[in-house]
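One protein chain is absent from this view; the other protein chains keep their places.
Lettered A and B in written order, each chain numbered from 1.
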């Protein structure tokens, strides 16, 4: 069940990677590579920090979601695009799943709660950041027209709190992941923003 | 002999880094840094995934090829450029050597064959990807006017297959590396391309 959630997160991020590849007119192989980097990159960073073999390499089943995402975009691109802003939606779903499952994996491997929450956020934003850096565009993570990292921080914090209190379960993880997804989508819809980096920015 | 192949791969990638530095009007130190990142980056990623100390750090001899490449470009830039598209040629040679030696090292350290082939591709494309990301340009890896990842996938797959069948040797590795190099060069010459990321792209 935990594996299913993790693979689902990989699939959503991989879809966002393949959709960006399609928008950038990449070829099929570029689509597969960007899907893999986006879907698996956050988890690889998490596992390297945890000092374990990255699960994307130890379990070949993790290669299935990027392959599937590449094929979905190849055959069904027009239909997927008709869903409206699909890159943002799938990215939000991946964010919700990864910031929660990332924190739980860190806690299970003995990380202290603060570091586990930070690593959950890192896992959540890592894949998308790599996608945007490699595709040479401004990272979504730093877009100031909506909230991206705050839902991830809240989600990683909540599952860590539940773990410390002994309430951790797959259902709690799933519920928090959906909350993160909803907050991210609502922030896009209603243009919720965070304060500017400077209290009183001067006109420049 | 395996060490010699690996150092040769570092040298070729390092040359591509120094040539890009020269084209970008970097200074001599920037040339050395970009040569090192390009030549050693793929192997560092490979070794971190494998959980061993990156060989670029444990064996100081690995610093020699980037130094040599920087000096070659410094003193002989005009002659090297006269070879015609040298950045692409040296990059192709590095790709051939790294996708094969990377897979073999992963297999020798006990990785499963699928992961070893994926890690071979990662080693092959990693250094060049870092080079292009750091130099703030669109990665060659995603260029749709020729084949880049497909030769690497084929090469990593072939040496992995040979290893599984018990046919692995330095000569097999070298032959497959040359095949990858040839495919890459031929794809540049004859403009072989992969299918687009979307089956029926709409005009946008």
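General remarks:
What we mean here is this: contacts are C-beta pairs under 8 Å (C-beta built on N, C-alpha and C of every residue); 3 or more make two chains touch, one makes a residue touch a chain.
Since the model is a prediction, treat every value here as computed from it, not as a measurement.
Contact with the omitted chain, checked across A:115, A:172 or A:186, is made by A:115.
Checked against the hidden chain, the listed residues B:60, B:84 or B:110 yield one contact partner: B:60. Contact with the chain not shown here comes from a single listed residue; of B:21, B:115 or B:141, that residue is B:21. Touching residues on subunit B toward the chain that is not drawn are 18, 21-22, 24-31, 33-34, 44, 48, 51, 53-54, 57-58, 60, 63, 70, 73-75, 77-78, 133-136.
Looking at subunit A, the residues touching the absent chain are 48-51, 111-112, 114-115, 118-119, 125, 129, 133, 136-139, 141-142, 144, 147-150, 153, 193-202, 204.
The definition used in the following text is that only the chains that are shown with their structure count from here on.
Inter-chain spacing, taken between the CA centroids of subunit A and subunit B, is 29 Å.
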